[in-house]
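See below for the structure under consideration.
The complex is shown incomplete by one protein chain, all other protein chains being positioned as in the whole.
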Amino acid sequence: MNHFLAIDDLSPDKVRHLLERAFSFKFNQDYPSYTHHIVANLFYENSTRTRISFELAAKHLSMGVVNVDVARSSENKGELIDDSIRTLAAMGIHWFVIRHVQDGLPAYLAKDLGTDNHIINAGDGQHAHPSQAMLDLMTITEKKPDLESLKIAIVGDIAHSRVANSLQCLFKMMGVRELCLVAPSIWQPKIVHYGRVTNSLEDGLQNADVVIGLRVQKERLAGHEALDLAHYREHYALTEHNLSIAKPDLMILHPGPINRGIEIDNAVADGPHSCILTQVQNGVYMRMAILDSLASGIW
Amino acid sequence: MNHFLAIDDLSPDKVRHLLERAFSFKFNQDYPSYTHHIVANLFYENSTRTRISFELAAKHLSMGVVNVDVARSSENKGELIDDSIRTLAAMGIHWFVIRHVQDGLPAYLAKDLGTDNHIINAGDGQHAHPSQAMLDLMTITEKKPDLESLKIAIVGDIAHSRVANSLQCLFKMMGVRELCLVAPSIWQPKIVHYGRVTNSLEDGLQNADVVIGLRVQKERLAGHEALDLAHYREHYALTEHNLSIAKPDLMILHPGPINRGIEIDNAVADGPHSCILTQVQNGVYMRMAILDSLASGIW
Partner (left out) sequence: MNHFLAIDDLSPDKVRHLLERAFSFKFNQDYPSYTHHIVANLFYENSTRTRISFELAAKHLSMGVVNVDVARSSENKGELIDDSIRTLAAMGIHWFVIRHVQDGLPAYLAKDLGTDNHIINAGDGQHAHPSQAMLDLMTITEKKPDLESLKIAIVGDIAHSRVANSLQCLFKMMGVRELCLVAPSIWQPKIVHYGRVTNSLEDGLQNADVVIGLRVQKERLAGHEALDLAHYREHYALTEHNLSIAKPDLMILHPGPINRGIEIDNAVADGPHSCILTQVQNGVYMRMAILDSLASGIW
């Protein structure tokens, strides 16, 4: 396994290995050293948190990091992205953390690369965001390790969310008892990998152990007569009132960046059940685990 | 003291401590090592010199540096700057060097952060630029240590200058004998922290030990009938002729970047009295002193 492209490339054992490594980095601060490895960050879509999270993860493992300013890169001169990667590989860069608007691009790029090179999918279009799903799982199991007993709800624009896609695949693989995909009809997914779709937030939250809110992209609401912001807030926002029917020890996750007062209220985002900053913290350790496992070949 | 926000948070002892540390770094090159500390540069206004100065200062102290590309950051997705800071802190970044157009923003951000985190004001709006004031003081005392005997003039757009604000506070605290704030009437400050306002360059420069020129922002001149560029140059530019009434060992400072031929002539900027490049050099050592004092907690 040279690349980290999608959850379905993993196995339950590999997932458990990544969790163990990530927790070990979190609690022992004893990091292996991969000097001479150089990671290129290629972010064709804006991202601060994911890029910096990978940058810190690489540096903790003594890897070098090169941030490619994609907006100014030679692809502006018409070079293909495959040629950019091959060029960087010829320079001795063998790690490529890629975010791109095009579904499947990381997998496409991985196909023709030699075994020396590692492609890591940091989010491709509406397809997958596997490192985000893994850090969400880490955050959940840190408090609620018995996945087979959990009810989890994902709330929001499931149809367009790469995070929701990767989470479905991961929760299915790891045997999460019940997954509810809560969305208004226009945002319900055409393809469901796992779980039950519902347009009722009450249905999803009833006795839920974990709720994962998704970001509302306001521009997506603009065109819809049946779904304006007020309607979304009334029926789908994570508010203290709406969440009162979940379990008392409910965990609240969100991949960020959050829209305060839109899909989530301040009292919820900053409240005692919120695990949003723990997700961010765990993200660095999970990305270290991913880099470490690919570099060592031990899974 | 966890943050470095404004001169008034310091005391004469703290100022002297920073000067001592900065000179010790300049002349001994024996630097403490703060590995595992990571500094985020968050520059919401353009700056090369200040950002790189802090970056070099941090690296000399073995700190890691992450440059956040603010133009592309998740704040473009509507995230609040407080959430950005909290997110970076959750990743293990505890130093935030911030430049922002909004007066008081660094102080606002510092309020709710835990004691682990350090906010450093690298210039906020028209309010303060305390590290610039400190490096100016370092440059002055390096040649003229007896502050209580000095006459200092600041010349230019005092009203809109965060540098002039911080310098007034610092010179007041450290007992500079005489401070003249020289500006045409439209650029005279509404609030004066210290010193005497005059519209006469001759008044300000007569027997001055130090003159600090400020940058003319040409667009600020555009709208004024009474003050065009020719008028400004005639009455306020730092020219060899204008400066001839100052002390023979006059020191000439400017926070940069300079507008050659506007507020300062080449013969002055590049002449024997110019300390402009010494300011830049001292800036790295002063910023090391600031980081070192905050990190060690020793002041």
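Letters are used for the chains, namely A and B, taken in the order the chains are written, and counting of residues starts over at 1 for each.
Keep this in mind: a contact is a pair of C-beta atoms (placed from the backbone, for glycine too) under 8 Å apart; a residue touches a chain by one contact, two chains touch by 3 or more.
Worth saying up front: this structure is predicted, and the values here are computed from it rather than measured.
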| item | value |
| --- | --- |
| Candidate in contact with the missing chain, chosen from B:80, B:245 or B:280 | B:280 |
| Which residue of A:39, A:88 or A:275 touches the chain not shown here | A:88 |
| Touch residues of chain B, complete complex, unshown partner | 46-49, 52-53, 55-56, 59, 215, 218, 256-260, 277-278, 280-281, 283-284 |
| Interface with the undisplayed chain - residues on chain A | 38, 64, 66, 68-69, 72-80, 83-84, 86-88, 90-93 |
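Assume only the chains that are shown with their structure count from here on.
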| item | value |
| --- | --- |
| Chain A onto chain B, rotation angle from CA fit, given as a multiple of 5 degrees | 120 |
| Chain centre separation (chain A, chain B; CA means) in Å | 41 |
